[in-house]
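One protein chain omitted, others in place.
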Amino acid sequence: MDIEWYLVLSALLFATGFIGVMVRRNPVVILLCLELMLSAGALALLAFSRMLGNQDGQVFVLIVLVVAACEVVVGLGLVVAMYRRRLPLDVDEIKELKG
Amino acid sequence: MTATWAWLVLLFPLLGSLTIGFGFKVLPARVAGLIGISAIVAAFICGILALIGLQGEPSESRHVASSLWEYANVGGLRIDLGIYVDPLSIFMVLVVTGVSSLIHIYSYSYMKSDQGYHRFFSYLNFFVFSMLVLVLGGNFIMLIVGWALVGFASYALISYWYRRNTATKAGMKAFVINVVGDIGLYIAAILIFKNLGSVDYGTVFEKAPEVFTTNEWEIVAICLCLLVGAFAKSAQMPFHTWLADAMEGPTPVSSLIHAATMVTAGVYLIARCHSLFELAPTAADVAAWVGLATLMIAGTIAIAVTDLKRIIAYSTMSQIGYMFVGVGIGAYSAGMFHLMTHAFFKALLFMAAGSIISAMANMQDIDKMKGFRKAMPFTAAMLIIGALALSGFPGTSGWFSKDEIIDFAHFRGGMYDWMWAGMLIGAFMTAVYSFRIIFRILPGPACKEAEYLEEHGHVIHGEPKNPATGELEDTEVGYPGEEHHIAEQAGGMKFAMSVLGILALIGGLVQVPGVDEVITNFLEPTFEDSVFAHMHPSTHEAWVGLGEGALISILGITFTWFLYIRRPDLPVKFRERFRAVHALCVNKWYGDEIIDFLIVSPVKAFGRFCNRVFERFAIDGATAGVAGLTRSAGAAVRDMQSGMLRGYAVLMLFGILAIAIYFLIRSI
Amino acid sequence: MLSSIIWTPLVFGLIGLLVPRRFTAWVAVLGAVITLGLSIGVLAGFDPDGGMQYVTDVSWIPGLGVDYSLGIDGVSIFLVMLTTVAWIPAICFSAMRSTERPALYYLMLLAGETSTLGAFLAQDLLLFVLFFDLMIVPFYFLFGVWGRDRGGEDDHAGSPGEGAVSVQSATLKMIVFTLIGSLLMLVGAIAAAVISADGGELTFSIQTIVARGLPEGSQNWIFWFFAAAFLVKMPAFPLHGWMPDSYRAAPLPALAVFSAVLSKVGAYGFLRVVLPMMPDASDLFQTTMLVLAIASIIYGSAMAFTKTDLRLVLGFSSVAQLGFITAGIFAFDSTGAEGAVLQMVNHGLVVVPAFLIVAMIAERTGSEELGPMGGLAKKAPVFAVIFLIVSMATLAIPASANFIGEFYILNGLFQVGAAWAIVASVGVALAAFYALRMYQLTMHNPLPEGSDSREISLRDALVLVPMVGIVVVLAFCPQLIIHGSEQAVDSSIAIVREVAK
Partner (left out) sequence: MEQIAFFVGAIGALGAAFAVVIVKNPFYSVLALVIHLVFLAGIFLLLMAQFLAAALIVVYAGAVMVLYVFVAAYVGGIEEPKWDSSPELRIVGPILAVALFIAISIAVLGSGLSALGTPGPDDVPSGFGTPEAVGHLMMEDFLIAFEAASLLLLIAAVAAIVLAGRRREDRKKLPGGEGA
């Protein structure tokens, strides 16, 4: 299987994730979509790693996974905090940071 | 050697001023006064030694230039800290130091009870130093330096009693008008440098005839700029308004600075630059005509005002007008001669006036004075001598000097005959106003101050009042003290006035037409390059002129006698009848108002406009505009900052896409 | 050597943070004095005909061609001397009074000295811009933290006649104006370096850029980018909008050095950067610059004699004086430019004591407004004489070095056109009026109730007298400065004179 295919798949997954970020309003789902985009990135990295026969890319992916985990932890922490404060779980409603 | 003596002439007054100034806490008042006097006397002696040294030279090389160090030198504009000694400057040095010595001696007694004794002598010595820089300076920049320093000293002494608002205002007026004159000199010096490549007297006067043709506009411009300086310093029209106000200063100051020396600097300037003025006859005529106008107008004012010191001040303006006419029409040595005799009799008049004013407890209005003849015989005698010399009574010094100028105008003829006529009218007015003082103050029943003096032997104690406004004085600071001294009782004053009285009487004998012409001969080396050097009225013509002068003077005195002694009701009637004329004269021909209207008000209005309108709307407006722009730009961006997370995502995507597309297009 | 001059003040400022509170001020004084000593050492070894001297040149950011390059010539040496001299009285004056948060205050003052010296000594365009921008930072804090609101409802001391000013808005105005100028100058500097490199090796060295030259078209806009920064800093009409408020809010010792020295950096920049680097543009815009300069003179003088706040009188008189300096520089004449350099030093030397005197007057009368003052000379003859000398030097009375400076400037202007000189000389007459008015309304006239006429204290006299002494010495021999700077000034204007021909 040519590397191109993997890269195109990765691009598709990334775009799908982005659609989710733009369209959905539930923070949990947006976080999930971010996971999608990250995994797409990981896929691209692995594809290049395979193409070059170099395992550095695999280490990158591992780091990406760690970062993703961190992001999940913080993101979900925020979601829980929002819920605790009886805030609506809708990113459009949470806009106190506007200028 | 001559140069060394000349430098010493400068050094002594400066040292005196600094010693008194720095030692004001240590030195007893008497000692300070003595230091002041001895510094000036030392300068006078050095002046005489310099004169002897100079006379030892052959006539054609009778000028010495000397320089201490290079003061500034850029792009060919080299300025030396230098002096230029020739008969003219030595003449001025002797007049200045001589009269100053006497006035210092006078002040030593007169200012005795003043609280700022040290300050007074320090300033006075500094003034003499500055005046000597002015007359000795070896280039136009040194001239400007001296010119401005005397202006400063004059300011400091006019507002010497600085607690008086009137005094500080008068000082300011004098200073600012003099700075305007300084600027005239700046521009003249720049023009001279531009055309002649130097500001040194020697080079300038030598090269000027080669560079300029007669009445070329540039030389006329130079001379007119010099005249601005001269008019301002010598209180000629239209810069004359400050001199009368300058009488706020102590009387010795009026006597020294505003009569005998500083105000005649303009005459010295024209005489010094005579080779320039002869290349620009138009400018010289301007000087003469302005002098004539000033002498006549000042004469009318002097007849009308009633403040004793101001009458003498206007007479000073008038006499300087004569000098301007003299040096303007080419009678240089006559002009300088009149400068000298004027210094004698005008200083004398002021001293006598000071004596009377202290007897009046600082009142200066001649309407209130009467009958001092018996109370103050010595002062009265001196006052009469001064008035006689001023009005040109036959035999006195004023007779010889003034009539020499008048005569020269007639001698030149043509347009100058008009000046001759004008000056004769002026001479008549001179006699009137000088004897108006005499006849109002001396004879008649004694006023209460004179009576008090006669009975008690000391002057009456008055309320401390500002003589100009009648306000009560703040006696705590800069107060002239309980009493000034009067000439009858103070040795110093008596001595100074006696010497001046003698000089005023017989000083003219040095220059008697056909007999001896000391001044003319002495000054000849300076003026020998002049086209008028060998133009003199014949002895016969000169004596005819003197006869006319004597006639006018005696007529004037008789007329005044008739007016004030014989028919004292007439002046009042005149005043009633010609109310408008009288108002014009009393208000100094509205000179203050005209200057105020033409210059001061527009400048003030401009300042107000800048402050209230321009600053507020243009500058603050622009600042506010910049701030507003920033704010609205912020507002525009703020709207994009919606807090909508998804919106941000979209924007980010737009950005990513834009960058991607840019690189894609580039890679094609 | 030059590096040690630049950094010594900052080092002492930092030491001041470490020592006990009561020594802080004296550490700062020591730092300023050592800096002065170093600069005197440089002056002693300075050769007036030697061009650029004491050169330090270390590669700093090689990729961009930026060097840490210092050097001193006839123009900068006297401005460095002025800086190191001017800071001492300001610091001593503060040291004799208690200050809030002294360690930080002196650190800021000394950091200001470091950056100012850096601007005068930098020979690399980017280094110059950097120091130029750094200058404003310590003064922003000095004005913002140690300044105070003025002229409010009950603020008798703050000259209510001139309206109210808050520190925040004043400092904000100042920083916005200066930053806009500085940013434009940064753009101009980068553009100058890039354009002059023309694809070759990039360098910011001023001398190299001057040698390479800039194309005429680019000069025209780069000129204005630099001019904007310098004119704001001076400040010149009509870019002085920040000045009145900041001057009123600022603490006086800091204001003294700010007005005396920082304004000169702008004029210095014209002479060091603009004229040699952009000769064609300078020639092209000569008339515009002269109009601005003359407008500054007239406008500054007119404002100075209508203002009643002493600080504003001095501030607007600075506007007028800087107008003279700019006019002298843009006359492209060796007398004019030399006069301008002389005047920079003179004005700096006069302004420092003037502002400190204002502070002392305020201590006596509790006010900085001219109206209700007067009569202070009553029991303070020495104080009055010092102020009199300062006022006379301010109005450039002949016999002061200021007069020689002004006279040379007028002479230079006259070579451009008589009308310029005549209009400019109106400023001389107005100066006489406002300087004397300032002196008279404080020292003369009756003493009002509540004012305390008190002689200057010995310690304050020790601060002021040396400054006045320098003014007097220079009055006797301005040639000291002229001789040292003539060659450098001539070389600064040589290129533009070529072009102008």
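Read from first to last, the chains carry the letters A, B and C; within each, the first residue is number 1.
Assume a residue touches a chain if its C-beta (ideal position, glycine included) is under 8 Å from a C-beta of that chain, and two chains touch if they have at least 3 such contacts.
On a predicted model such as this, the values are computed, not experimentally measured, just so you know.
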>> What shown chains come into contact with the chain that's not displayed?
In response: A, B
> What chain B residues would touch the chain not displayed?
Replying inline: 644, 646-647, 650, 653-654, 656-657, 660-661, 663-664, 667
> For chain A, which residues touch the unseen chain?
Replying inline: 1-9, 11-20, 22-26, 28-29, 31-33, 35-36, 39, 42-43, 46-47, 49-53, 55-56, 58-59, 61-63, 65-74, 76-81, 83-84, 89-90, 92
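Simple rule for what comes next: only the chains that are shown with their structure count from here on.
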> Which word fits the touch map of the chains here: line, ring, star, complete or other?
Replying inline: line
> Closest chain to the protein CA centroid?
Replying inline: C
> Measuring from the mean C-alpha position of chain B to the mean C-alpha position of chain C, what distance in angstrom results?
Replying inline: 37
>> As a quick test, compute the distance in whole Å between the mean CA positions of chain A and chain C.
In response: 58
> Taking each chain's centre as the mean of its CA atoms, how far is chain A from chain B in angstrom?
Replying inline: 93
> Touching two or more other chains, which residues of chain C qualify?
Replying inline: none
> Tell me, which parts of chain B touch chain C in their complex?
Replying inline: 21, 24, 69-75, 77, 79, 81, 119, 141, 144-145, 147-149, 152, 155, 159, 162-163, 165, 168, 171-172, 175-176, 179-180, 182-183, 186-187, 189-191, 193-194, 474, 476-478, 603-604, 606-608, 610-611, 614-615, 618-620, 622-623, 626-627, 630
>> For the complex, give me every residue of chain C touching chain B.
In response: 173, 176-177, 180, 238, 240-242, 244, 299, 302-303, 305-307, 333-335, 338-339, 375, 377-379, 381, 385, 392, 395, 397-399, 403-404, 407-408, 410-411, 414-415, 421-422, 425, 428-430, 432-433, 436-437, 440, 443-447, 476-479, 482-483, 486
> Which bits of chain B are touching chain A when the two form their complex?
Replying inline: 637-646, 649-650, 653
